[in-house]
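Certain chains of the assembly are absent from this excerpt, and the rest are unmoved.
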Amino acid sequence: MTISADPLSEYRRVRQWTESLCEPLETEDYVVQSMDDVSPTKWHLAHVSWFFETFILKPEVPGYQPYHPDFEVLFNSYYDTVGEQYPRPRRGHLSRPTVAQIFDYRRHVDRGIDAFVRTADSAALDRVALLFEVGLHHEQQHQELLLMDIKHVLGTNPLRPSYLREAPVRPQIAPDGRSWFEYEGGRVAIGFEGSGFSYDNESPRHDVLLRPFRLASQLVTAEDYQAFMADGGYERPELWLSDGWTTKNREGWRAPLYWFDEGPDWSVYTLAGPRPIEAAEPVCHVSYYEADAFATWAGARLPLEAEWEIVARELPLEGNFVEKQALHPLPSGPRRPDGPSQMFGDVWEWTSSSYAAYPGYRAFEGALGEYNGKFMCSQQVLRGGACVTPQSHMRPTYRNFFYPHQRWQFSGIRLASSL
Amino acid sequence: MTISADPLSEYRRVRQWTESLCEPLETEDYVVQSMDDVSPTKWHLAHVSWFFETFILKPEVPGYQPYHPDFEVLFNSYYDTVGEQYPRPRRGHLSRPTVAQIFDYRRHVDRGIDAFVRTADSAALDRVALLFEVGLHHEQQHQELLLMDIKHVLGTNPLRPSYLREAPVRPQIAPDGRSWFEYEGGRVAIGFEGSGFSYDNESPRHDVLLRPFRLASQLVTAEDYQAFMADGGYERPELWLSDGWTTKNREGWRAPLYWFDEGPDWSVYTLAGPRPIEAAEPVCHVSYYEADAFATWAGARLPLEAEWEIVARELPLEGNFVEKQALHPLPSGPRRPDGPSQMFGDVWEWTSSSYAAYPGYRAFEGALGEYNGKFMCSQQVLRGGACVTPQSHMRPTYRNFFYPHQRWQFSGIRLASSL
């Protein structure tokens, strides 16, 4: 792998986008960790810089002066082979370094990268090519995490402040209603192949067998989900996985995260603030347990990741991604002729595939080996990206993964069934 | 499905075996729950009777008089559709019903079943045929659980009392050492097909694709595992899954469950009491996390359940099962020509397959639908049965499942790798 023709311009574009996401925030918003899964915004800003500093500047730049000796521990997320980490649940206990200091740290790393790329010989550039590219994709992932996390910080605040200064206009085109697209299945190849970037967990491309199946033409809507709720969905154990039933009871769930019913009807907190539920909007912020229970209730199931992939890759990679700045899933609009709508963007689609190594999987070399492989246990794959994902970050082979109980990510439901 | 030719004799055989397993116990041993996963022996004795009472006697026998009104709640394990359950972590808080009362309850149910089978018409017998058969297989599963649980009760007691009155003679035939058997893979069918009994989760039979692979000729031995430990296996994060590393640290694991090093060398608690580790015995009572870390350290991986199944079904279904009364895994003996040794019996073999529905899976009807399907999340499949499993309970398609952190079951390691 060699570094791209104009690596610095891509670097600047990605780094700049991260900072633009912070533009609506008050200083206080950067600091808070509203649950263990959430990281403060300023931690994200520092951690993605730590990544470039640790994996490129420190090993490659002779005499490189790290910005601060403690940052190696403070902003290491989970790289045990790099060293010790500040305890994750206490990230919100740190008022210092301040936001201003962290922006200064970013500048320090940016200058370092700039100087390095301009002056390094081609051997060095080749050596870091993968790390550099991973660093940018890594920062894109944290752009999404930043939005997920700030939504949790603001959305669980009793004041429910809006992140967006102005609510985006939402299209009022009603969807056609759910229908199905049918597929033959058979022996198909999935996984990444080709010349662009991909994560280790998308490879190798390999064949799988699929039975004939169908996929819903659109995502499950809020209206669909309210029917499930009205039908006692949250009180009927026969619909739920055992762990799901236990979790639901312990947590007191009775609706998706960010839904609330202070008045007679359900409302939803969005990054543009709270508002009434729209019937046609895709349900979002559901756990795997809820997605599975809904599918059981609907007499269907969740798709396998292979089913999703072979359908999605035939469709244009476009949709409601972060660049649209809706920051919330949109109604599907009319049925499209060539396949299901909303396969890309809007919400991450829970699949019934547990997150596991593809046959012949090999992790990245070195510390990057901790990037994906060590999480291949007890998590489920989600596909397609969401309204907070950068479009350039997405691929049909892209595998996201979360624990079945998690729901602060923008996760939704597409139904499938066997023919 | 129709009930077998002589259902009562099979019923009596299974029921009797359960009770014979209790023969070495003191009354006190029946009562204790040494951790949440463990159930007291007397709870097992009652619960399996509750199963016949709840699913056959109550619905089928007009005017059936339940033994005790509270038993419906006390001895319901997890059937939410049947009703409320006494909290699992407090099963060891119940001194009553006494052991004698529970044996009396068993007699009551036995008389009920006996009368029912003798007098029911063929329509009723057909109606309960599956329930009856599941009831017996269910009781066999609890026979194994009973041994797992009593081992935990006695083995975590500082006195480390023996369950067996007399230690079984152990063969002293050294194994040949680990070698490999190679397999082509390809498109193969797995899952149950045929006329005998199987659980819903073994069906439907379906094709999968396998790459060429090899399986180790024998289980990982205590000596192998000690080499891993000596090489810092428990201190090297790069070998571990992320959840595994966290769990190991929190629990303070530094060896398999039941290994202890009060003297200079490692000893092991067995159902015949404590004794020094034997180099050639299969390592047992390891979690999935430990199994996976060992495989990574060994430059191999754990087998897929499909890989295991297509190899195992070509081998005779025989091995060190509970009927041998060794109650501990045995050294493999010399390499056999026709395939890997110890595929059946000795220890349950962790696979890298997460426990999920086969394509087209349909759960049992009614309350039995809770038997297997609702656990298809966050667990791993284990194959082959162990030295505490009844041989008649085993099939090449049999799928056992545990959470990755659990290790009080008789679980061990077989290595695999891709070719």
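As written, the chain order gives the labels A and B, with residue 1 at the start of each chain.
Keep in mind that, in the parts below, contacts are C-beta pairs under 8 Å (C-beta built on N, C-alpha and C of every residue); 3 or more make two chains touch, one makes a residue touch a chain.
Bear in mind that the values here come from a model prediction, so they are computed numbers and not experimental data.
This structure file shows 2 copies of a single chain, while the whole complex it describes contains 4 copies.
In this text, only the chains that are shown with their structure count from here on.
Chain centres here are Cα means. That of subunit A falls 38 Å from that of subunit B. Put simply, subunit B touches subunit A in their complex at residues 78, 80-81, 187, 206-211, 237-238, 240-245, 288-289, 292, 352-354, 356-357, 359-360, 369-370, 374-378, 404, 418.
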